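All protein chains of the complex are present and in place, except for one that has been dropped.
As written, the chain order gives the labels A, B and C, with residue 1 at the start of each chain.
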């Protein structure tokens, strides 16, 4: 038993204020949905994604391909998976599905940075107690 | 003189509510900044990006690579360019710069869809009076 | 058995992107939390709060008094109650609590308007099948 975590799924309902005048979820919201799944993944792994006084986890890349719109009150699933792990970055893939049909698929890469007051944020390796909690799913 | 429009630049200040507890702009906001530049581009082209009763312009893909964080009160520029034009999609590239240094670079693809009440949105070619207003910049 | 609905409570966790650089939930988000409780209330009443082609339910007033900050990952409750019912408006009161302690208390008034294409929205009485589903709680 390793305790490694590779994926997480959240179930979520579209809120009214997330939809735009076209009646569909504004595309920027999908990135927040992906982040919510990411937080669920880190919670499952027993580690905290939020910034501390010394460390933060900024995103260095994010993408989405949109297939079907989501609408107010739609109840969708967001499933995030660890796609690759490097010393300083973790990359995820994420699928949003509505009633089993793909609504959108995304990717996101998170880095670990050291915060020093008055200095720019600087990339650093993830601490082992964080990075060691995740693994890429076996195909 | 063709009147073709290939790019637009907006100048914009980071607002407090766009920043997260790490003290930097939340990554989801960059997509909204890119959209603001896109709206400026369409205005320059003399066409309106908003949905009508019959037509809408959903995004089918969006990406960002993040280089440097933006912070509260930073005044940055977002420059969007037409990257490619097809009958049913327009793809843009976008650069956000702060004091001349690259903060993030993104892409976005917008489609044209027909809205029929009670039916799913369906891809259609952009009307010529819209697509004819844009061109890819000469390299 | 009357089926009248007077209140609803939702349980909700603060998301990272709802917090600002001060590390607390931005005050504008409380209004969205109150709206989420309102949607739960209407669902309990068996009626739909979203706009239709002919009718919409804009807010005509909203207030919040803030007592304690909410922070990332806090799990709070939002309890909304019908405060008064008139033919054209419904007023709510709402309390947000964290671990049983009051975080904020708000009010909101929603109206019913007729949508006519090309004309301004116009106040109209709520249809009986909507207004008849709600009642003020007995004190």
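Note that contacts are C-beta pairs under 8 Å (C-beta built on N, C-alpha and C of every residue); 3 or more make two chains touch, one makes a residue touch a chain.
Keep in mind the model is a prediction, meaning the values are calculated, not measured.
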Visible contact partners (per top-of-document touch definition) of the missing chain: A, B, C
Residue of A:19, A:49, A:62 or A:130 in touch with the missing chain, whole complex considered: A:19
Residues of chain A (touch criterion as defined above) contacting the omitted chain: 16-17, 19-21, 23, 26, 28, 72
Interface with the undisplayed chain - residues on chain B: 15-17, 32, 35-36, 39, 49-50, 72-73
Residues from chain C at the interface with the omitted partner, ascending: 21-22, 24, 27-29, 31-32, 35, 50-51, 56, 58-66, 68-69, 120-121
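One rule holds for everything that comes next: only the chains that are shown with their structure count from here on.
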Farthest-lying chain, centroid of Cα atoms versus that of chain A: C
Euclidean distance of C-alpha centroids - chain B vs chain C, Å: 33
Cα-centroid distance, chain A relative to chain C, in whole angstrom: 29
Rounded Å distance, chain A centre to chain B centre (Cα mean): 23
Multi-partner residues of chain A (each touching 2 or more other chains): 32, 35, 50
